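Just below is one structure, and these are the notes that go with it.
One protein chain omitted, others in place.
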Amino acid sequence: MTSNKGSEASAPRIGVVMGSRSDWETMEHASTTLTRLGIVHEVRVVSAHRTPDLLFDYADGARGRGIQVIIAGAGGAAHLPGMLAAKTALPVFGVPVQSKALNGMDSLLSIAQMPAGIPVGTLAIGRAGATNAALLAASVLALHDPAVAEALDAFRAEQTRTVLDNADPRT
Amino acid sequence: MTSNKGSEASAPRIGVVMGSRSDWETMEHASTTLTRLGIVHEVRVVSAHRTPDLLFDYADGARGRGIQVIIAGAGGAAHLPGMLAAKTALPVFGVPVQSKALNGMDSLLSIAQMPAGIPVGTLAIGRAGATNAALLAASVLALHDPAVAEALDAFRAEQTRTVLDNADPRT
Amino acid sequence: MTSNKGSEASAPRIGVVMGSRSDWETMEHASTTLTRLGIVHEVRVVSAHRTPDLLFDYADGARGRGIQVIIAGAGGAAHLPGMLAAKTALPVFGVPVQSKALNGMDSLLSIAQMPAGIPVGTLAIGRAGATNAALLAASVLALHDPAVAEALDAFRAEQTRTVLDNADPRT
Amino acid sequence: MTSNKGSEASAPRIGVVMGSRSDWETMEHASTTLTRLGIVHEVRVVSAHRTPDLLFDYADGARGRGIQVIIAGAGGAAHLPGMLAAKTALPVFGVPVQSKALNGMDSLLSIAQMPAGIPVGTLAIGRAGATNAALLAASVLALHDPAVAEALDAFRAEQTRTVLDNADPRT
Amino acid sequence: MTSNKGSEASAPRIGVVMGSRSDWETMEHASTTLTRLGIVHEVRVVSAHRTPDLLFDYADGARGRGIQVIIAGAGGAAHLPGMLAAKTALPVFGVPVQSKALNGMDSLLSIAQMPAGIPVGTLAIGRAGATNAALLAASVLALHDPAVAEALDAFRAEQTRTVLDNADPRT
Amino acid sequence: MTSNKGSEASAPRIGVVMGSRSDWETMEHASTTLTRLGIVHEVRVVSAHRTPDLLFDYADGARGRGIQVIIAGAGGAAHLPGMLAAKTALPVFGVPVQSKALNGMDSLLSIAQMPAGIPVGTLAIGRAGATNAALLAASVLALHDPAVAEALDAFRAEQTRTVLDNADPRT
Amino acid sequence: MTSNKGSEASAPRIGVVMGSRSDWETMEHASTTLTRLGIVHEVRVVSAHRTPDLLFDYADGARGRGIQVIIAGAGGAAHLPGMLAAKTALPVFGVPVQSKALNGMDSLLSIAQMPAGIPVGTLAIGRAGATNAALLAASVLALHDPAVAEALDAFRAEQTRTVLDNADPRT
Partner (left out) sequence: MTSNKGSEASAPRIGVVMGSRSDWETMEHASTTLTRLGIVHEVRVVSAHRTPDLLFDYADGARGRGIQVIIAGAGGAAHLPGMLAAKTALPVFGVPVQSKALNGMDSLLSIAQMPAGIPVGTLAIGRAGATNAALLAASVLALHDPAVAEALDAFRAEQTRTVLDNADPRT
């Protein structure tokens, strides 16, 4: 399993997976945000359609390896987040990757419209969604980890300050 | 495995599966059409999200049991057809079941927009799609089964004749 | 604050809020599911547009009162989940209520398409989404509460069993 | 508060706010149009999600500072116009900024589909909407300000003349 | 011109027009709201397509008759609000009436997507939009009419109180 | 070929065709309108998919039989209007029949989005479109038939008068 | 009125109008096609919103000047074709110009979804629609003009031949 560079020896707490290497352009914003918050995480490609057995193994083993939240990004007929959620009771947050033809509307509906029984918390299409998946995962960890809570509060305070300090868009 | 009523002892050649019991209202039109064409088939509920292991077992075992085509219906974030296709090289035809809020647009996109590598032949939303999935499966069997070919040709000829015999919509 | 009926004297851990009384028809499925999992929660109407100050007060006070996750349902131009998330770092899960004209597509986009910085985990439109918001909240609590974890696992096992026990949709 | 450059010492009558600095590319067309009509206005970034308290302060203080109309632009899950309208009885006109993935359809629905009770007058997606928000605000001021009425009539007459003077698109 | 029943002899200040008699089911909510706020208004059917000359006459004469705001409702290819705005510099607020086939999405786009130069402030599809058009028109009058300002503030305060007084949706 | 009831012995000048008997509920409004304008026409079911040869024969023979305009209604993947236009140079007007799942959006796009080279003049979804197809066909005949021109002008004058005579929607 | 270059002294039979100079990029394909078919036509900008009086004058005078068909292109909230049709009983064919934000979906619905009573024959979005509007107008003229009929048949025969002569897309 590929752990994230520059993290301590501690085990990853968040799994960031995506259906294709091309999704990294989007999903790296989840990874960057987690790193900025000091949260150890792992990153890997798991394709629901091309590697279904890996998907099942990943979901089956996640809890045991210490993963607390799974962030999954996929595009088009995006089945990865929902199928991970079908195989694990861990919280799964889905990121609809912007697709070529339909701009991610297909990704969004494929992830958000889960039937009752198996939930996926869906974020926005594209980069904003990837960043927010990391922030949402952090908010979950923050419930029992004061360091993450502090980092998250600082992150939010800073982004508020940035807006306040740049109130005039013409400058 | 539930075989279709009234069929001979011969093994089913088509598997008709659906993600929920409520999909039967739609998918029975696939079963009815297959029966009308004399094609032995099986029918069962396989939920991608609530019974993922069954989904994998079903797909893994289908070819060995003599299944030649799988027809899969699902609604909303409809992952069943695509995940079956991920686990078997048999032809999989997907039927988007009309969903409550979005009228099946979510089902259609979740089934049709598969990434390159794993195909699902998608039919129309709802009852028309279920009927057509059966006809498409029959056309596949017909390539090597003269009895099915004959039944299919007869079916098509009759529906043509029905239109021709009822040309005036006012009567 | 209205606590849920039949719960012990213990403080609520989940807040279930909605923008209008008419959303209760949808959101009661969140409450029912939480109750079934034995999770103490509170329920109330908070309108982003008609009671914006209450919205702020609710979000400001939630963490201090012991709330760990907020579930927010709203329809149309649904601002409630996003504005709650703007005011608290607690995890917020949004339920798009099916709207009259656009069937909840407006609700879905208004909740899911949050800009980077403030996340809302969005569930499906309507009743399925309300049920799943409760399950997702439970999965968060389950990370540190073995009783909830056990209840959630039992819930999932039972729904799997129900599908397996009713494999033939014709019966 | 940032007043618009080149205006007289008189207090701004229109507030032009936007959710992000990146919205300025769109919203400057509102400001340019107001300036062309000689209407003193202020311009600033107010983020519903990153600076919710500022949003409330802005809305609370607007009437007292002499603001008569608020023009608010935002994209994606665009909550700024609706939340301003929730906090002030001044007329609020919303401009859906064209979003990256969904081309502003999410912005449009998030702004236009307000529930009964709190109105936002919504303009077109993007630059045309920003220009028109200024013209609509001017039409409100013109009801009691002959100078604005005259400027607006002149603006409209000139744009009519421009079309009439360039009737042949081939030249 | 049909004045509203029960109003004093004073001239109407708001014109409520609609493209078809069948739009009254929607637009009566604008009229009811104006009446509740004590605003004298007129109501009539003006069809952009079936009575284009009347449309022009209505728009040409509105300002002279003391109309300050026009509220126009229409469905489908809804041209009434935009064409009124083309003929008068008065503020025009458009209400997209829910259409049979496309649920008002066609109405919304036909009204909201005006090109730069001629503005229409668009409200939500259907009844909510009709009510809000009245409230938005009232907010315009309120800028120079203390009685309307007071009535509007009272209306808003009451709807806030109603939510606060009914916080528990289960009762 | 089924001629319309009650017409003289003269040959039909307009062909009204539809893909299915169930489309008659919509298309009868075309027939009724033509009859009201005194235009002899024929009505029949021609299915692009179930009777493709009939479709070709119909299009090939239309001009020779004196048909001047073809009105074609179909729903879903509506190929009838476009395929008729591919086989005849007569003007073809298409009516998108409201479909069950997608409310006619599929019908509209299947008819309107013809590639360059083969035109179909598309009307609105459903009954309004059927009525208008008849009016548009009448406007074509009216170019060289004073009786039709007169009937069409009378029709339009009457519908204008009806609106003017019923200006108050409350009565 | 601007007549088309290179035409004989004969009066124009088709009017090609558009809402904005920027629509020429699309609408020139209508003009080019008419010229290729030898049909004298006129071209001009008529803005429904910026020059409503011109629109009415144009529609009122068209028949008298010998115009037999009007082709009207517009984008966004595209009111030009429908308002022309409201003012003249001549056949009006509408071309939805591809809009910036919504790719012409707004244009299409604003033109196609006319209510019963006033028809517009709508073509495809963009260049294909402009070309086809010319071909459809030609098919109307061809009913009574053998030269146009011949030119149209030749045009269609040539485009068929072009496809047949280039059957292999790889060469």
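As written, the chains take the letters A, B, C, D, E, F and G, and residue 1 is the first residue of each chain.
What we mean here is this: contacts are C-beta pairs under 8 Å (C-beta built on N, C-alpha and C of every residue); 3 or more make two chains touch, one makes a residue touch a chain.
On a predicted model such as this, the values are computed, not experimentally measured, just so you know.
Shown as candidates are A:14, A:43 or A:97; the residue that touches the absent chain is A:43. Screening A:14, A:27 or A:67 against the full complex identifies A:27 as the residue touching the chain left out. Summarising the interface, subunit F meets the missing chain with residues 19-20, 48-50, 52, 56, 75-77, 79, 82-83, 85-87, 99, 101-102, 105-106, 109-115, 117-118, 120. Those residues of subunit A that touch the chain absent from the view are 2, 5, 18, 21, 23-24, 27-28, 43-47, 50-51, 54, 76-77, 100-103. Seen across the whole complex, the unshown chain contacts subunit G at 98, 103-105, 124-126, 128, 159-160, 162-164, 166-170.
Following the convention adopted for this analysis, only the chains that are shown with their structure count from here on.
Path length between subunit E and subunit G in the chain contact graph, taken as the least number of steps between touching chains: 1. Each of F-G and B-C has its own count of C-beta contacts, and the greater count is at F-G.
The set of subunit G residues that touch two or more partner chains comprises 50, 76-77, 101-102, 112-115, 117-118. Contacts between chains form some other arrangement here, matching none of path, ring, star or all-to-all.
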